[in-house]
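Left out: one protein chain. Kept in place: all the others.
Up next is chain A:
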Amino acid sequence: MEAIEVTDLRKAYGDTRAVDGVTFTVRAGETFGIVGHNGAGKTTTVECLIGLRRADAGTVRVLGEDPARRRRALAHRLGVQLQDSSLPERIKVGEALRMFGSFYRNAADWRRVMERWGLRPLARKAFGDLSGGQKQRLMLALALVGDPEVVVLDELTTGLDPIARRETWRLIGDLKTAGTTVVLVSHYFDEIEALCDRVAVFAHGRVEATGTTGELIARTGTASLEEAYLALEGADR
C-alpha cells in the first residue's frame, strides 16, 4: 500500500517555479528521505503534503486523501515538524505537550511522549528558556503526540549536538519498528543513509532520482550517497 503518492506536482510563486513536476511514492511503513540543495523544492513539496499549500497542478494523496481538500481530517493522522516554527515564549514544555495532545482524536499519552523524548526534566521550563537542541526535541515530540500514521520531518536534526542527533535517530528507528511512515527532509547524508529505506534526490524543482542508497550509488558509479547526490545534482546543471 502507498502512504503517499505525488504525481507531477507543480507549484510556482510568481515567476519562480519552485516545484516543477515532482513525482514519487512513499510506501506505508517506509522511512523516505528527501535530499536536495536549497531552493530545490523540498519544503514546498512538504507543505503541499501537509495541506498548507495548494498545488498549481498535479495530484497529491496522503493516506488516500487530498491534503488540500481534507487538511483537517488528515491532520489527525499526520505528525509534522516544520523548519524553524516555534511556540509562545512563555509556554512550558509540559503545557505545550498537553495542549497539542488535546487537538488530536487519538492522541498518545502526552506524559509518555514527554518521558520518551527525555523532556520530563524540562517539563516546567518555558519554551523561550530552552536551548536550540531542546526546542528541536520538543517540536519533534509535538509532531508525535497525536500518535500519527505518517510523520513529516523537515530538517530533523538541524541544531542538535552529535549525541542528541544519535538519540533522535534511535527514536526515529523506533517509529519505523512501530510501522509509522516517515518522510525525512535533510541536508545530512549520514542521516539519510542511516535511517531511510529509499531516497528522492531533488534538484531545481524536480526529482532527479529515486531509490535505495545502494541503487543510487550503483547508478552513479560512486562510493557514497553524498557523491551520488553530487553526481546527480551536477548532471542537471
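Basically, a contact is a pair of C-beta atoms (placed from the backbone, for glycine too) under 8 Å apart; a residue touches a chain by one contact, two chains touch by 3 or more; residues count from 1.
The definition used in the following text is that contacts and distances are computed from a predicted model.
Participant: One chain of this complex is not shown here; going by its UniProt record, which of these names is it: "DNA repair exonuclease SbcCD nuclease subunit", "Transport permease protein", "Phosphoribosylformylglycinamidine synthase subunit PurS" or "Outer membrane protein beta-barrel domain-containing protein"?
Facilitator: Options "DNA repair exonuclease SbcCD nuclease subunit", "Transport permease protein", "Phosphoribosylformylglycinamidine synthase subunit PurS" or "Outer membrane protein beta-barrel domain-containing protein" considered; the missing chain's recorded name is "Transport permease protein".
Participant: Of the residues A:A3, A:I50 or A:I217, I need the one that contacts the missing chain.
Facilitator: Result: among the candidates, A:I50 touches the missing chain.
Participant: Looking at the full complex, which residue from A:F100, A:W117 or A:Y229 touches the chain that isn't shown here?
Facilitator: For the chain that is not drawn, the touching residue is A:F100.
Participant: Which of A:A12, A:A28, A:L82 or A:A194 touches the chain that is not shown?
Facilitator: Missing-chain contact among the listed residues: A:L82.
Participant: Give me the chain A residues in contact with the hidden chain, please.
Facilitator: Its contact residues with the unshown chain are 50-52, 72-73, 75-76, 78, 80, 82, 84-88, 90-91, 95, 98-100, 102-105, 139, 142, 146.
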